[in-house]
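Excluded from the complex is one protein chain; the other protein chains are retained at their positions.
Every chain is named by a letter (A, B and C) in the order it is written, and numbering of its residues begins at 1.
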Amino acid sequence: MNQPSLEPLRQKLDETNRQLLELLSERAQIAQEIGNIKEKQGIPKFDPVREKEMLTELVASNKGPFTDDTIRHLFKQIFQASLNLQVTDHKKQLLVSRKKQKEDTVVTLGNDVKVGGGSPVLIAGPCSVESYDQTRTVAAALKQAGITVLRGGAFKPRTSPYDFQGLGIEGLKILKEVGDEFGLKTISEIVDPAHVELACEYIDVIQIGARNMQNFELLKAAGEVRKPILLKRGLAATIDEFLHAAEYILARGNTQVMLIERGIRTYEKATRNTLDISAVPILKQESHLPVLVDVTHSTGRKDILAPCAKAALAAGADGVMVEVHPDPATALSDAAQQLNIEEFGNFYAQVRESGLLG
Amino acid sequence: MNQPSLEPLRQKLDETNRQLLELLSERAQIAQEIGNIKEKQGIPKFDPVREKEMLTELVASNKGPFTDDTIRHLFKQIFQASLNLQVTDHKKQLLVSRKKQKEDTVVTLGNDVKVGGGSPVLIAGPCSVESYDQTRTVAAALKQAGITVLRGGAFKPRTSPYDFQGLGIEGLKILKEVGDEFGLKTISEIVDPAHVELACEYIDVIQIGARNMQNFELLKAAGEVRKPILLKRGLAATIDEFLHAAEYILARGNTQVMLIERGIRTYEKATRNTLDISAVPILKQESHLPVLVDVTHSTGRKDILAPCAKAALAAGADGVMVEVHPDPATALSDAAQQLNIEEFGNFYAQVRESGLLG
Amino acid sequence: MNQPSLEPLRQKLDETNRQLLELLSERAQIAQEIGNIKEKQGIPKFDPVREKEMLTELVASNKGPFTDDTIRHLFKQIFQASLNLQVTDHKKQLLVSRKKQKEDTVVTLGNDVKVGGGSPVLIAGPCSVESYDQTRTVAAALKQAGITVLRGGAFKPRTSPYDFQGLGIEGLKILKEVGDEFGLKTISEIVDPAHVELACEYIDVIQIGARNMQNFELLKAAGEVRKPILLKRGLAATIDEFLHAAEYILARGNTQVMLIERGIRTYEKATRNTLDISAVPILKQESHLPVLVDVTHSTGRKDILAPCAKAALAAGADGVMVEVHPDPATALSDAAQQLNIEEFGNFYAQVRESGLLG
Partner (left out) sequence: MNQPSLEPLRQKLDETNRQLLELLSERAQIAQEIGNIKEKQGIPKFDPVREKEMLTELVASNKGPFTDDTIRHLFKQIFQASLNLQVTDHKKQLLVSRKKQKEDTVVTLGNDVKVGGGSPVLIAGPCSVESYDQTRTVAAALKQAGITVLRGGAFKPRTSPYDFQGLGIEGLKILKEVGDEFGLKTISEIVDPAHVELACEYIDVIQIGARNMQNFELLKAAGEVRKPILLKRGLAATIDEFLHAAEYILARGNTQVMLIERGIRTYEKATRNTLDISAVPILKQESHLPVLVDVTHSTGRKDILAPCAKAALAAGADGVMVEVHPDPATALSDAAQQLNIEEFGNFYAQVRESGLLG
């Protein structure tokens, strides 16, 4: 019994839909023409004052049954859609975006180690470069295991000004010497925009740390050089903010950027941070840049590094980073969470065994 | 030079806007008629299959310049707006909402203590009712200070099954006896839907704890009785979820509900939870129910209870709850965070002095 | 020059260490004897009043150089260590703990599907049981794919009291009928302690939902039956709280408990919740119970279910749960995040291909 009475109304509704569609298309065309003119004249596309006027006028003419708020809402959606037609949507066109570049970016460390789009890479080394001997001991062990990339901190951003702040340039020199001896690529964090250029002489990859993910001056400096950058996600950065931070680097011309998830701050205390594993497939989907996972800082627990590294690789990560120290108990930073060389051997064996390293 | 070329286009745009407005209003009227018929026939207003068909048809007819995604998005907004006209929008019409009831709800404890819309109330007492003597000692001190409401846990939801779970019904009886002796109103948490009715015989307010904020069976049971309910915000509940939890109670007919913020889970470890002070004005704005703050559980720190209580009152809270124990060091639960009687005296003096208690 | 002056002092220190060790051992023995006597007499082992007296006396005798606070701290540690010797340490002896049971618990669904300690299981089905046809359609597809366990909600805990609350018992009956027809095991959430026993007649696994993880009355009811329980982690529950919630069930005699991670609440909005992948290896390490991952609720995004499921398995999960609906667009709950049957096919193919399903 209800079909008879509903049907005619539904047909009227369908007809109205069709008319709305036509009108919307017409409006979009006008908006495009306006956009083109503005483009030529260098006038900003978004004109909030004019939008406000149009809304005021529409609401004044509104006779219902939609409330004024609803009318305001619907037209704001229409205005936004029209604006999107006019402007180069930065979101769509972000340099880091898959929409901008379909194929995976491959970052080349030195002249032979490739990251992205192929076999995953394992990066290891001490939290801090403490001495030539300490660094050499780790490097020798990594080399023997078949690892190709050595990490080590020279400039350490520390919560307290009184904590060990790293060996600075001296640390970079040690990395270079040891890297050269064993044929390992080297990664170290740089914290001062003024050091970026200098650092390029000593190391193969410049790391930008979690605390500096939105230090935009540092990002800009990293964009000016032509060394690979390893950009860490901030402690409480959203994925969107992470991608925009990378965009700062690409926007300056440096396309050799790797993203690295390192755990986010949550209420859970069983781990130092919470490894946001879903960030891996999301970043791989949204961006063409290589995506890595720092399992050490993500968890802060040596006892779960292997399963977390396997999870990272299974989720599609292009690499994993882990901290290794010859004698963690005496380490000058992050003593509790670094693997010793034997533990690293076990860790590496477990990860390799899974077949996920390719 | 740009005015000449932009102006005619802008006029065309304004004209299109007007036509769109007209068409949208027309469509809204048809949707309303359909809604009325459906109402009479008892057919659900929202018909996802029909919506999908309409969208499919519209996209098929779309000739640009808007993308199909944009068309889909815009029409979904229009459909939603039309649906909102048809149905009783529960959000707008939530029983807990200020939109439904302008004036403040005043909850009456026993037959004389009023909460909401007037002078703020201070609720105090031990975490757990441990014995008649312990409860009586606190009650005597509170009475002397001029406090009118006594809290005390009888059924304690504890993380571990092996921790002290409270005295149960025995605890409620102690509360009643002590409350009667000193003329204090009493509050205690109930955790089992089956106990709600029984509890009404012993206490003046039934508390629903943070862990049970979305125990909907318990909320429904609380909605069936005619005792005031003190509903705690869940450990990680949004304000929206909190209000909907209260709605479960009001929807069953019990309008005597008080909301109490008790801190939310965040990464910060300096406090047990993070007191979400902005929840107070937001809840007061969105709802007509009284809003209180449990400063003890929000902070877990005795040393900042007074400033936090003052902040709560300054933000517009209708009351503050605080834990007091004759000898916190020997308390069977939450030993560290309960004030002893002398400390309570200092706390109360500071809060009173601020003039914020009205 | 420094060795001569430091060495004798170091020897003295070593000697003091030895004496301290001896004295501590002696003290531990006395404490054990006291514990044994208390045990026999049924006196509580922890005596806060006596501890306070001892501390007061020690501080009174303290002549430095340690501050009174340091003395209090050190002796509290010593008291705690002594108490641990006396009492059955619940943490060490938790029924859910690996320390209590070395080998993996294997949970048997119906009489043949095993979860834990072997090949991982894949659980699939609609968010809500909406009708016999809808459920049957999914079941037929799952059966054909080789899936053995069907999930479907009959009692839906919903934020709003006005949302679809599920078909209730009717839903359980549909699950039973469909499960029987296709030889599938069935899982459904129960929210009321009073329904637990009844539910055992219809379904093979009783699920306790995230919002009810600390609904201790429900946990106790689940502990009283002899059906497998699937316990979901709370929205903001710590791992420790999660294990204690399971302990409530085991403490009542039901050992057939499976733990399921389902994402936790964080600031990140790219996903509905944040899948805490490190919880998997931690739970596997701390407990002998099977650990699963609900990838649908963890992420709320269909586009990353396969990599997240692979990550879960690589991290050591005993199973994965995912939502499948014949026509997600028309689903009565969680429309956006359910896979349709074709999407499920793709998802399953990707997970199988990884070799991680064993």
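FYI, a residue touches a chain if its C-beta (ideal position, glycine included) is under 8 Å from a C-beta of that chain, and two chains touch if they have at least 3 such contacts.
Please read these numbers as outputs of a predicted model, since none were measured by experiment.
Q: Considering the entire complex, write down the shown chains that touch the omitted one.
A: Taken over the complete structure, the missing chain's partners among displayed chains are A, B, C.
Q: Based on the whole complex, identify which of A:Met54, A:Ala251 or A:Leu357 touches the chain you can't see.
A: Answer from the full complex: A:Ala251 touches the omitted chain.
Q: Could you tell which one of A:Asp14, A:Glu57 or A:Glu241 touches the chain left off the display?
A: A:Glu241
Q: If the missing chain were put back, which residues of chain B would it touch?
A: Touching the missing chain: residues 236, 238-240, 264, 266-271, 274-282, 284-285, 298-299, 301, 303-304, 307-308, 310-316, 354-356.
Q: Footprint of the hidden chain on chain C, which residues?
A: 1-2, 5-6, 9-10, 12-14, 16-21, 23-34, 37-38, 41, 43, 50, 54, 57-58, 61-66, 70-71, 73-75, 77-78, 81, 84-85, 236, 265-267, 269
Q: With the missing chain put back, which residues of chain A would touch it? List them for me.
A: Given the touch definition above, chain A has residues 48-49, 52, 90, 157-162, 191-194, 211-212, 214-218, 234-236, 240-241, 244, 247-248, 251, 265, 329-330, 335 touching the missing chain.
Everything below uses one rule, namely that only the chains that are shown with their structure count from here on.
Q: Starting from the defined contact criterion, work out which chains touch chain A and chain B both, please.
A: C
Q: Taking all protein C-alpha atoms shown, work out their mean, then name the chain whose own C-alpha mean is nearest to it.
A: Of all chains shown, the one whose C-alpha centroid lies nearest the global centroid is C.
Q: Quick one: how far do you have to rotate chain A to sit on chain C, C-alpha fit, nearest 5 degrees?
A: 180
Q: Residue numbers at the chain B-chain C interface: does the shared fraction exceed half, giving same, or fall under half, giving different?
A: same
Q: Round to the nearest whole Å and give the separation of the Cα centres of chain B and chain C.
A: Roughly 28 Å, centre to centre.
Q: Give me the residues of chain C that touch two or more other chains.
A: If we look for residues of chain C contacting two or more partner chains, we find 236, 240.
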